[in-house]
Structures are given as C-alpha cells and as structure tokens.
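The complex is shown incomplete by one protein chain, all other protein chains being positioned as in the whole.
Per-chain numbering from 1; labels A, B and C assigned in written order.
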C-alpha cells in the first residue's frame, strides 16, 4: 500500500527535530528521529542515511513498518531503521522515536544500571528504563539493530516505558509526538548526567512512583515552552 | 489595589536578567526571575509563561503576593509564581528571586546535602542552604510549588538564608537586588560544581562562618563588575 | 629521492583534518595529523610547526620516513615528526596518523590503564590500546618523541593496534585513510570520557572481542557521514 504524501508540516517538524537534537547534544553525526505518518499508522518518516544536522526537507523518506523505504530512489538508508518500525508496530501510543548515542546515557547501559528520575523534568522515566542486551538475543553482533527480529527484541525490552538503554550502543526514547520525544531525549541525557553526579555524592532520593507520574503529567503541558526556544535557536528551514 | 506602572528601567533589568541567566547556564527553557515592584512592596514583576531566553519587555507582568497577575490579559502564567510571592511576603529584605533547575545544584538536593561555601565568591551561602522536601509537606505531588501553601512552606525552608535546595526539583536563590540575585544564582551553580569535585578529591576545608560573612560583605561591592560583562554579552534589548 | 608533488586533494584533506581535530577538541594549540604520500610510500605530508587550527595549504610540507622535510625552506618543523615517520615505516596498512593531547585520554595514560571499547562507535579499539612508557625506553626525558629511535619504540608499543597511549604526554591514533584516522581520534576521546564515567558507576561490560571486530567493520562504512558534517562545520578552505 502506498500511503498519502506526508503532511508538509510534519516533514518540517522532523527536520527541525533533527537540528534540535544535534544542537542539544543528543546526537552527533549519528542517531536519528522519526515520526509516524499522520495518515497511515503503518508508515513512518525518517531521513536518509546522513548526519542529523544536515537533514533538509527533501531528505525525509517514508518507510513501512518492515523498514522498506517507498521513495528512497537509490539513496542510502539508516542501517537501524528497524528500531523505528518495530516500535511503531508494538506501541500504538508512540508517534515519534529518537535513537541516539546520547553520551551520559552510555555509562548506564555499559554498567547495566537503569536511569531513575532525579527531578521532575524527568518524571517520564518513572517506570525506569528498559535494558536491551543484544548479546543475550543474538550473541556477538556489530551491536546494531539491523533486522526486524532485533527491532522486535528491542521493542520487547522497551516494554511500556519511555526509554530503553542499549548496552554498548546507546538508547532509544519514544513519545506521543515529535515534540514530546525530543523533549524526553534531551532530558534523558540531563537525567543521566545528574544521576551520575548524585551517585558520586551519596544516597540518592529519586522521585517516587507517584511523584514521577504526577510530574510527568504536569510537565507535558510545558513542552511547548522548550520547543519554542529550541526551534528559534536552530533557525528557520532553508 | 492597583500598583503604579512599573519603572521601565526595572522592567528592562528583569528582561536582561532572564537573558543572562540563560547564557550563564542557570536556566534552560525553564526557570524564572522576578523583582519586587519598586513602588509597591506587595507586587512583583515576572515574565509570562515562556522560556527565559525569549522574554521581552512586553512579556513582563505584574503580580500581587498571592500570585494573581493584574495585567495578564489571558496570557499563561508560570505555575510556580507562588515561589516569588510567598518569599517576598516572608522576607522584606528580598527584592529579587531566581528559581531554576541549575544543573550542578540538583545532585545536592537529591542527596539532601547542603551547599557550603568553597570559595570567597560564595560567601553568601555561609549559612548553608535550606532544604525543601515537598514530600514532607504534601506527600506525593508533581513537585511544583503551585499553591500559596507550598510557597509558604518553601519560604520557611529558605529561612533567613540566600538559597534553598528543592529535592527532586531545583533551587531558589534570593537577593536584595536583581543584580545580587543573579550573581548569587550564577555562583551557586559554580559552588555546587566545585564542591562536588572537591568532595571527590578529599576532605574539604570550607570557608568558616567568619570568612564567609566577611567575603560576602566585600564581594557585594564587586557585583557591578560581573553585571557589566554579563549585560554586554547578552546585548542591548530590542 | 624526491617524491612527486603531492596530490592537491590530499593536501587539502590534511588541512581540513587539522581544522576538524581542533573543532572537535582533539587538539588544542598542539598535536598534528599527517597523511602518507599517495604516490610515494616513503614520504608523508605534515604541517610545519604551528597550531593546527591555523594550518593552510601552503603550510603542508613533505617529509621522508626519517623525518627530514624536503621542502621546509627554513620553516620550523614539529619536534615529534618521528612519530609519523616511524609508524609509516612499521605499519604498511597505515595511511594517516594523529598525535594529540586529547584530554580525556591523558588520565588513562597517567594511570597506565588501557582504553577498552565502551560502545560500538569504538570497535576499533577492540584490541585495547598500547602503552608507551618513555621512561622505560630512555629514562628521564622531556617526554617528546624527538628522535627516530623513540619513534621506533613508540611504533613497537602501538603494535598492530589502532591507538597507543603515551604516559605523561598524550596518544597517537592511526588509520587507513585521513578520514578514518580523524574518526578514530575523535571517538578515542569520546570513549575515554565515557569509560571514565562508567568506571565511576560500577562494573563495566565492554564490547567483547567479537562485538568490537564486527562493530568496527560495520562502522567503517559510516565514516563518510561524520566526515561530511565535520567538513561542513569547519567551512571551505580559503
């Protein structure tokens, strides 16, 4: 099935999200952000294989949930597009996915420790983070989620949570909108950095489950404040 | 009672303070700074609900100490305006309040350890920092100081000090002027970062009470030097 | 033997590599990057003695493997050009060498601990890092690899690996192309920073030998994505 042409505003939002994630230090030359197609639940929008900071409108491709691009026209695609497709399949509530090597999160994956919410901005990780240990699933690999089967396993490790750590690799964060997924990706990095520092200082009091849930609900209403600033900082699209 | 129109120079100073706090890394898309109204002790000036970096003159509203905006005209206000009102009510000496999620301060709140003055620039925390544990006051909440009662409790935790840590949330710093509050907010962040590093190195010799008091008194006279630079760096208002 | 005039594109690439390494924080005013001459295996291209950020086309000199510049015309050369010559002599597979004081790597050399691959981006250090202890080779020195004999000893410490730590000094990273050597130098710094943080958090699970080898093979194909961004960021050559 060929989905309708993607909404131009959504395409632009995905481009802006790429630029924001670079400016905020969540992605470097690697990492990617997608949005579920607004008019076809079985498709998603994702850039061709390139550095997020350089993505333009014409670089956004449409993929089906199996990870096939319908309009690549020979352009290279990300090796790990299966992260996106399989999470959209498993999680109807998710409309945007950010995969990154967000730096402060790596040490948590490498030591197999979950993130826990250190302040109200990160109530969305109140259920903790999943851990994807690719070695348990597939033995020695190149660490990449480069097949549908690995994508399925990642989605299982994510479960109903907002974020999953990928040992020896990075992390993946999801949201109900592009703005929410980007917000969560930015503050997952912040939480990791602060949690690491707090562990070095003493016994940490994390948000309780109740606090986290309530903080997450309130903070949802404040996401546009951050988005407005971040969008301004990356400037208008060419 | 309707207070007089705020002094234009004070409005400008609040705008500049917003920009400085963003540039200095004290606030990100969140956090806010207020000034007590120069002609009415029962009112204060605070931006509408928006990212500090984007605040302009026309975004500064006037509030009474209960947190009611008298000139919002439908614009959204900060959920935590009660921080400001209740501190102005409790502390006649305070003329400016900065609330932030200043990053290095978060681990101290999360581990319930006070800041202590590690160098003369931070003599103003010679009395240590208060700790606001919202859980003790109100059980499971969204962590926000979103009512007058919570604002009162925060003001109690602040006491006569310059700064109060808010577990799982951030911190609030006060001053006798906008310049002083901004100076203190910037150097509270610096102190937290250096204190964390020093704790990792060995036994820390903090300023004694006498040293802190004397350093604070002297440093007060040097605040304009920092303000001049910071103001230059954020540039003239549009 | 006088080698042919170097290929202009390779000269430009060495200049760009200098600028990228500065922007990425691998070098400061010190450090250098070379490329093996494309038409003479016994020569290499390296800037005259200057800060990498300021290198222009006309500053690139040609050296033989003994470290003699054939076209210096009185210009000062780097004291440690022997690093490059002796590694090119010992390692026919190497076509580019980066020597730096990359900051996060220094503490590993100073504590004589090897880097180990903490995530797939650094599969190229799967064999660990060599350690060059100049004190064992030459007693008390100024720490510099300022003779051919010291260059030989460094090449021995490097062995067949991608990187060698130099205690009390810095590190040297090699690649099969300028792009690969620059990529490895940038991610050696990233790995060091993250490995340091992970060690502070708990027991670290590094990539296995198999994972590292496979990740390195895959990531090789992605180097152009990083290079495209980095090149864009440093801008066109004058």
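Criterion: a residue touches a chain if its C-beta (ideal position, glycine included) is under 8 Å from a C-beta of that chain, and two chains touch if they have at least 3 such contacts.
Keep in mind the model is a prediction, meaning the values are calculated, not measured.
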Note: the excluded chain touches shown chains B, C
Given B:17, B:50, B:65 or B:121, the residue that touches the chain left out of view is B:121
Hidden partner sits against subunit C at residues 28-30, 49-51, 53-54, 79, 101, 103-104, 106-113, 135, 139-144, 167-170, 196, 199-200
Contact residues on subunit B toward the hidden chain run 117-121, 123, 190, 193-194, 197-198, 200-208, 210-211, 214-215, 217-219, 222, 225-226, 228-230, 232
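Here is the rule we use: only the chains that are shown with their structure count from here on.
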CA centroids of subunit B and subunit C: separation to the nearest Å works out as 46
Check: subunit B positions touching at least 2 other chains come out as none
